[in-house]
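So the structure is just underneath, and the comments pick up after that.
Some chains have been omitted; the remaining ones sit where they do in the full complex.
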């Protein structure tokens, strides 16, 4: 199926409902395996950091949460563009589905960062580049959440949150750069896919597994929330009724 | 010229009235009637391009819209409001034309009073003066009779008659029928929620 | 295995509290969101089956 | 061309009546005075706080003025008229944002030397403060207008506006305060100045369009 027909078909909620079943199971299994392997590997087998000792193991939870949270927001921005340009209702379903997990993961990144900061920086909270940009990300999420709560009408809520998601996404790089410039007490970004990671292989490999694991989990979670929302919105259509008359 | 094909407006996923098919030729007066909540205001705001939740299609030439709200900036006086509206519609008006319009609605001696310091009927008259200034062929009016005294009501009828006579179109939602020649009534039936 | 004994694995060289706290919360977050989605899905299925069964016998 | 002449007239009329110019200034002076009162110790590094505080208060004053930007036109039906009649609605929306900047941000920039005096900032950095405000305040008005457009429909939009807009204001604040600190420390802060100007440019491109889209959404709810 060419991308063109895929794109066209994505418009029909029914088609999405059918194909998403397979993807959800696939993501679910992958996430289960990857997260299990990653945690065991990171917790038990990875060597301790020579400075921080074992507390660095929080990184295997902290970094994936932060990265996936950011990609979820960017995903909402893309969905916003899709909604405005192609008027696709599914995009709004996607925004609504990414929101709760995005907020949760950002909060998790903040919490795990704080817990990690206690032994290494000595305080629960440290105003620095990473912490601020994550806090801003949390507020960007809460902004969209509060806006969606304030509007009842489905179509208006879709266009309003799409607009905020787009404007927010345009600003993320600016916020990131301004925060980075401002002062970076935070550990330099040690994991670039391009240059050799500062950490030895047996340290960043489990991190890679964990990151993939959390991405799969996010895929599973978001797609299943979308399925529920699609069913709720199409509850009066024939194909949904047919599905549920046993 | 106005053309509606299978046009129906939605509030959320709730349809307000059965789809409409209508073609309005120049010089005609369409009277929109129906109980409260039938969807007259929603239809007029859809035709004016303000409200976008509708199904079907419609075409409207250059139009002017007068809603339940006055549409004037309370802080500015009538002259400034009328100039601003002309700029909005992209036409340029001389001071003389403004004074003539205000004289026609008998509000000349309020020309410099901020609109918020006027009675309901006086504000409505300034809105009527605004219609005279634009050269829009289609007038979309939502209950224009509100708060007008008897003199203003007769003036309203004259203005609508001369507009239709000059090949203009008037689509007007109203609860008190206006007897204009060539009147065609469009009844919107209320849908229980 | 990096650690020699179980209890060393638990204390994590003094940082055990923080590491386990972080992992515990992560576990709660992941399982919590998985369960909440499952519950919502099941509630929806029950609701839709109930609705469609009443609709079907209403208009049948 | 014709449109420019029209806009000229609009600016004259709107300016004459609605630019209650005095208010943003007095609010700002009072806030600065409150800061001077609240902060007991006056020493060298308080200048750093002074610079940061000045930007912070300019930002919050801007938000206070933003909340009412569209509300009155929304209630009176003027926004309805803009969307219905204007061929190019984002032009008139852009003009309203420009007016808000003129009587808000721009005015604060003109009078910022006085504010610096109150905050006890050294003389030599006055020009930098003015420049940073000049480059930064347009972004504040343009980005803020998007939030104002979306929240005009809600009863108590004020605080939701803050929620939507403050994250967008963060970079402006960081660079604004950063320019002053760099200058104080002696390291030329010009790079951040360009960043401020860049953000304002980005805001100029997306601002009017996003605000018009936001207003269109709010008008559906009326």
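By written order: A, B, C and D. Residues from 1 in each chain.
Going forward, a contact is a pair of C-beta atoms (placed from the backbone, for glycine too) under 8 Å apart; a residue touches a chain by one contact, two chains touch by 3 or more.
Since we're looking at a predicted model, the values are computed, not measured.
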Practice task
Since each distinct chain appears just once in the view, could you give the copy count per chain for the complete assembly?
Solution key: A x1, B x2, C x1, D x2
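Just so we're on the same page, only the chains that are shown with their structure count from here on.
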Handout entry: Which of A-B and B-D has more C-beta pairs touching across its chains
Key = B-D
Problem - Cα-centroid distance, chain B relative to chain D, in whole angstrom - result: 36
Completion exercise
When centres are defined as mean Cα positions, the distance from chain B to chain C in whole Å is 58
Handout entry: chain C residues counted as touching two or more neighbouring chains
Key = none
Problem - For chain D, residues that touch 2 or more chains besides their own - result: 220
Practice task
Can you check the complex and tell me which residues of chain D touch chain B?
Solution key: 2-3, 5-7, 9-10, 13-14, 17-18, 72-73, 75-78, 80-87, 92, 216, 219-220
Exercise for the section: Name, in rising order, each residue of chain A that touches chain C in their complex. Expected result: 35, 39, 43-48, 52-55, 57-58, 61-62, 65, 100-101, 104-105, 108, 111-112, 115-116, 118-119, 217, 220-221, 224-225, 227-228, 231-232, 235, 240-241, 243-246
Exercise for the section: Would you pull the chain D residues touching chain A in the complex into a rising list? Expected result: 143, 146, 150-151, 153-154, 160, 163-164, 166-168, 170-171, 174-175, 178, 192, 195, 199, 202, 206, 210, 213-214, 217, 220-221
